[in-house]
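Heads up, this is only part of the complex; the chains shown haven't been moved.
We just call them A and B in the order they show up, numbering each chain from 1.
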Amino acid sequence: MDGLDAHQLTALFRLMSLRIDEARHMLGQLDGAIGDADHGNSMAEGFAAVVRASVQASSRGAGAGDLFAIAADSFLEAVGATTGPLYASAFLSAGQRYRGMQSLRAADIPGLIPAFASGIAARGKASAGDKTMLDVWGPAARAVVDAQAAGSAPLAVLDVALEAAEEGREATRAMTATVGRASRLGQRSLGHVDPGAASAVIIIAALRDGLAVHLGQGAG
Amino acid sequence: GKKLMNAVKDLVDESLAGALVAHEALIAPVPGTGRAVMSRAGPRPGKVGIVIGGGAGHEPGFWGYVGKGLADAAVVGNIFAAPPPGPILAASRAVNGGAGLLYIYGNFSGDLMNFSMAREMVEAAGIPVRQIVTNDDIASSPPDNRGARRGVAGNVFVFRIAGAAADLGASLDACEAVTRRAAQRTYTMGLALEPARLPDTRRPSFDLDADQMEIGVGVHGEPGVEQRPLASADDAADLLLDRILAEMAPARGDRVAVLVNSLGGTPAMELYILTRRIRQRLKAHGIGVHRTLVGPFYTSMDMQGVSLSMIHLDDELAALLDHPCQAPALTVTGQPT
């Protein structure tokens, strides 16, 4: 019962979708302060589309590894915007990592984070400190790699990733946006949490809690 | 914060459906997508296809600028969100006349990414695509970093130039060149009296006190660059015009076209008061005005406020502005207007 098949991976996506949906207004408000207030809607619609497509694909017998490309497509076409291409790249990069796998082992799950980080970095070409979601995905990915190298168990890896993610999110407060919509505010973006950073933390937390549930260990 | 709408999720599709019936003689849906419209006049073999687009919430942008002598297709995303590659691809296929495509859209990271992804796919299918990324909003970045600026209401002039050039049979190279020049010579500055309200929350997209105005707002409810006490119409017009003139630096005898644009909630009476002042001042500077557009050409939902756009004309650009066009939001006849 250690592995996640397509249905179980879909359940993981559903948890992400649920958590993002709960945070929809909060994310909209964060985006409103420095952008156009739609980040909550974009993320919520994107993940809802991912869940719909994953349910269909897994009921057609798709393998867990096949879901990522499907997720990429459905997120992208439901959302467009900045987050559509970024998370589509994230899912595609994960899809490459897990290509052909019928189910993912628990030990494979933390690897999602570096995969997402590299997909987002490749598409968005942001640098650390630009006040974007990469300021969460980047540190979280490094935390995963370090913890795996130290031999930590999957959930423990995700625990340190989440910690790094939260630190990354808080660090965006002190950054001035230099890419994306908020960059036009210049110094006025200072003091505000980046919305994309905030939603990234929610996804990572859902990943951790979803894996914990799957492993029968409850939410952290 | 009241709005006439049905379910929030249907807002974009329903208003697009309304545009398609109201202007059925001019525009039609692009096959295979619910989020793109094309001109009934196109595609024409051998003509460069012009594809424009961006987020919804700017009505009559973008479908209002589709028609003969203007764009061939417009792609529309969710509210204030760039369209995904799918409908851009569908529109590209639908209006390909064999002479290549020109994409024109505003400089936002979402539009850049999605249009670029579509472009890769279209070019992979053997259709050459050029892109003009507009950045007319002078409030959004200093002049030495013009490439970082947003593309806003000045798009109307850029669409117009591209559409006229393509209609006159210019090659893809020529279309791209003249459109790029138009984009480089277009400047916009906006201000808001009241922020737009997002349809789902009905919350203002930024906070603004009862006696303040927000200078340098974008067209997506982004906050501007500073707040000031609400000014008189003349002072507001001066503020917008001064900034534009400082960058455009026209010489006496130069010609411009002017767009005094409602951001959605500002009525004609107020727009024309500003227009009067702007024209008076341009006259004092010895600058000729070739054409003046006044109205809700490029909105930000129900935002109260105005933007001023000006394009610095040369003979070719002026002639292209006079070329006839017929689209839902802009008709130019052979006659003077």
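By our rule, a contact is a pair of C-beta atoms (placed from the backbone, for glycine too) under 8 Å apart; a residue touches a chain by one contact, two chains touch by 3 or more.
Owing to the predicted nature of the structure, the values given are computational and were not obtained by experimental measurement.
The full set of protein chains in this structure file adds up to A x2, B x2.
Just so we're on the same page, only the chains that are shown with their structure count from here on.
With centres taken as mean Cα positions, chain B sits 33 Å from chain A.
Put simply, chain A touches chain B in their complex at residues 25, 28-29, 32-38, 41-42, 45, 76-86, 123-124, 179-181, 183-186, 188. Taken in their complex, chain B has these residues touching chain A: 55, 77-86, 108-110, 113-114, 117, 139-141, 148-150, 198, 200-201, 203, 205-206, 218, 220-223, 225.
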